[in-house]
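What follows is a single structure, and I will ask about it in a moment.
Our next item is chain A:
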Amino acid sequence: MQDAIGILLLPALGSLIAAVFGRALGRKATSYITVGAMAAAFLWTVSVVWRLLALPPAQRSFDPVYWQWIHAGALQVHFGLLIDPLSATFLLIVTGIGFLIHLYSIGYMEGDPNFQRFFSYLNLFALAMLLLVTADNFLFLLVGWGGVGVASYLLIGFWHTRPSAVTAARKALVLNVAGDVGIMLALFILVMTLGRVSYAGVFSHVSSLTSLQVELVAFLLYLGAAAKSAQFPLHVWLPDAMEGPTPVSALIHAATMVTAGVYLVARAYPIFHAAPVAAEWVAGIGAFTALFAATIAIVQNDIKRVIAYSTVSQLGYMFLAVGISAYAAGIFHLTMHAFFKALLFLGAGSVIHALSNEQDMRKMGGLKKYMPITYWTFLIGAAANAGVPLFSGFFSKDAILGQALASGHFWLWLVGVVAAFFSALYIFRLFFLVFHGKYRGDAHPHESPPVMTVPLVVLSIGALLGGYVAVPGAWNLFDQWLQPVFSRYPGGILPAAAAAPNWGAIALTSVIVLAAVYVAWRYFAGDVVREELPAALRPIHKVLYNKYYIDELGHAVFVWTVDRLAILADLFDRVVVDGIGMGMARLVWGWGEALSPYESGYIRRYGLAVLIGGVCVVAFLTLVQ
Partner candidate 1 sequence: MVSTVVFWLAAAVAIVGAGGVLLAKHPVHSALSLVLNLAALGVLFLLLHAEFLAVVEILVYAGAVMVLFLFVVTLLMAGTKTPRDEGRFRLAYQYLLAGLFGLILFVLVAHALVGADWMSSLAATNAGGSFGSIAAFGTALFTKYLLPFELTAVVLLVAVIGVIFLGREHGATRK
Partner candidate 2 sequence: MAAVIIIVIKGLILAVLLLTAFGVLTLTERKVLGRFQFRPGPNRVGPGGSFQFLADGLKLMLKEEIIPNGADRFVFLLAPTISLVAALFAFAVIPWGPPIHLFGQTIPMEIGGPNVGILFLFAITSLGVYGLILGGWSSQNKYSLLGGLRSSAQIISYELAMGLSVVGVLIAAGSADLNNIVSAQTNLWFIVPQIIGFLIYVVCMVAETNRAPFDLPEAENELVAGYHTEYTGMKFAMFFMAEYINMVTVSSLATTLFLGGWHGPWLPPEIWFIIKVAAFMFFFIWLRATLPRLRYDRLMAFGWKVLLPVALANALATAVWVSVVAR
């Protein structure tokens, strides 16, 4: 597994070539190189997975070390990769779905003047994400983590001439960095207490930490995870991140960036196992986020915004899962989500592309007949997202809900079920508004080129069939595949996972989901959009439409505080800092004024001064000493 570093080197090289030689190579060659790098990385990953599968489950873990990075007393940090089923799963998602998104981007970014730059960023993003998921220690995880933040900043702000894009990029970066600080602090604690940062070293010594320390570490790690994975209340950056090109949204939402938080919690499960309070907190916030974001998604009119809130909601499910130690279920949902969310985004991108960058769903409708491929693939994605029975989302969401119920988290389960209703509602509202009814816009819709539809078809197959790796009551290949990872340290396997499926609960959620689909059809499949709402619902709609005023609240709280702080800082700056600075300047000025007559310009005068000084030195040396 020594060669697994090639998976990282390929996009690194691609990014570098695209950045340095992009202009010289031209669009075509650049896209071939960068997309080819991702394809090669994907094939490489497949070979790695293949070789892992050829081994007995207990031996499916490799930790090749390449070089020593830091050697400071007891602290030693090596650059090494950890290749095990968990990282391999992420490698597959990142390279596989990443490849499809790269491919799709060739079509989507066709006319963009900065085509090469975009592909350089895409490969950079993939590199950072791959480093994040393969690092074998927290420090390099942080390197990848920060790299993902930077790359996402570059990509969200790719259209840097739009002020909104720049603002969104900055917002994403600020919140991400806030999370990075959390991880950094957790790292400091680990270095201080354990003196090591490698996963193996930390996880095998978790027991030597006090419970307060471990709770603190877990909370700080969760802070980073929540920021990156858009958990309440740090979710605000993600919907804004829709300002980037749609493939970027797909890449960020589906395949890579936002799942990093789930990965971190799953990877650090020994810590979260030892920190039950933090774990409950993770699960609780996860469930709340799932419901909270789903309700917002119902009333949004921007197609990408709906999907964005859908992502936040689905991430809530994943955090619910990892919070209750149902790690395999969480990763399972993550994987399925990667398929259907990439599909939804790329489908939405296809629609937007077809309608000349129209994103308002009120100006869509009836696209079924114009864009059949997009329509059918989007239907599969929507069904998977809603959790319609027998689609992939159904299996993974029910796995989470079932384990929540089996592990005794009844309230979390209930919130999850309610959120499932809203999930189905918002996604089918979107679906019906966009594809059914009459076309309400004024563009000329058309089907997208094959370079965009082929990824849709591929992803729809995944969204349709992916779930069958784990059929409740029959088999669960996904759990088996991940089992070596989660059985290495205590706390990885939920005892309830082996329990027989709760068929009653499954039936209940299925009915609820189908009911939601019906409601959506009933209200939104018509030819016209209903503008009037029952009077009772209007305030609720207003609150939801404004996303619970979270942005405004945050704005008010933070901006007010920062404003006050700024006034103080300004005062400090003026009186103390400027006082010192200007005082120094005045001092120097005064000296200069006082001395400038001696700068007579007569070199002989200067020479005389030197002589007098020299004479004084000689006199001191000979007479005084």
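By definition in this document, a contact is a pair of C-beta atoms (placed from the backbone, for glycine too) under 8 Å apart; a residue touches a chain by one contact, two chains touch by 3 or more; residues count from 1.
With respect to how the candidates were assembled, all candidates are chains of the complex that A comes from, given by their letters.
As the structure is a computational prediction, the values presented were derived from the model and not from experiment.
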Using the touch rule from the top, find which candidate among 1 or 2 meets chain A in this complex.
1
Listed in rising order, chain A residues that touch candidate 1 in their complex are 600, 602, 604-605, 608, 611-612, 614-615, 618-619, 621-623
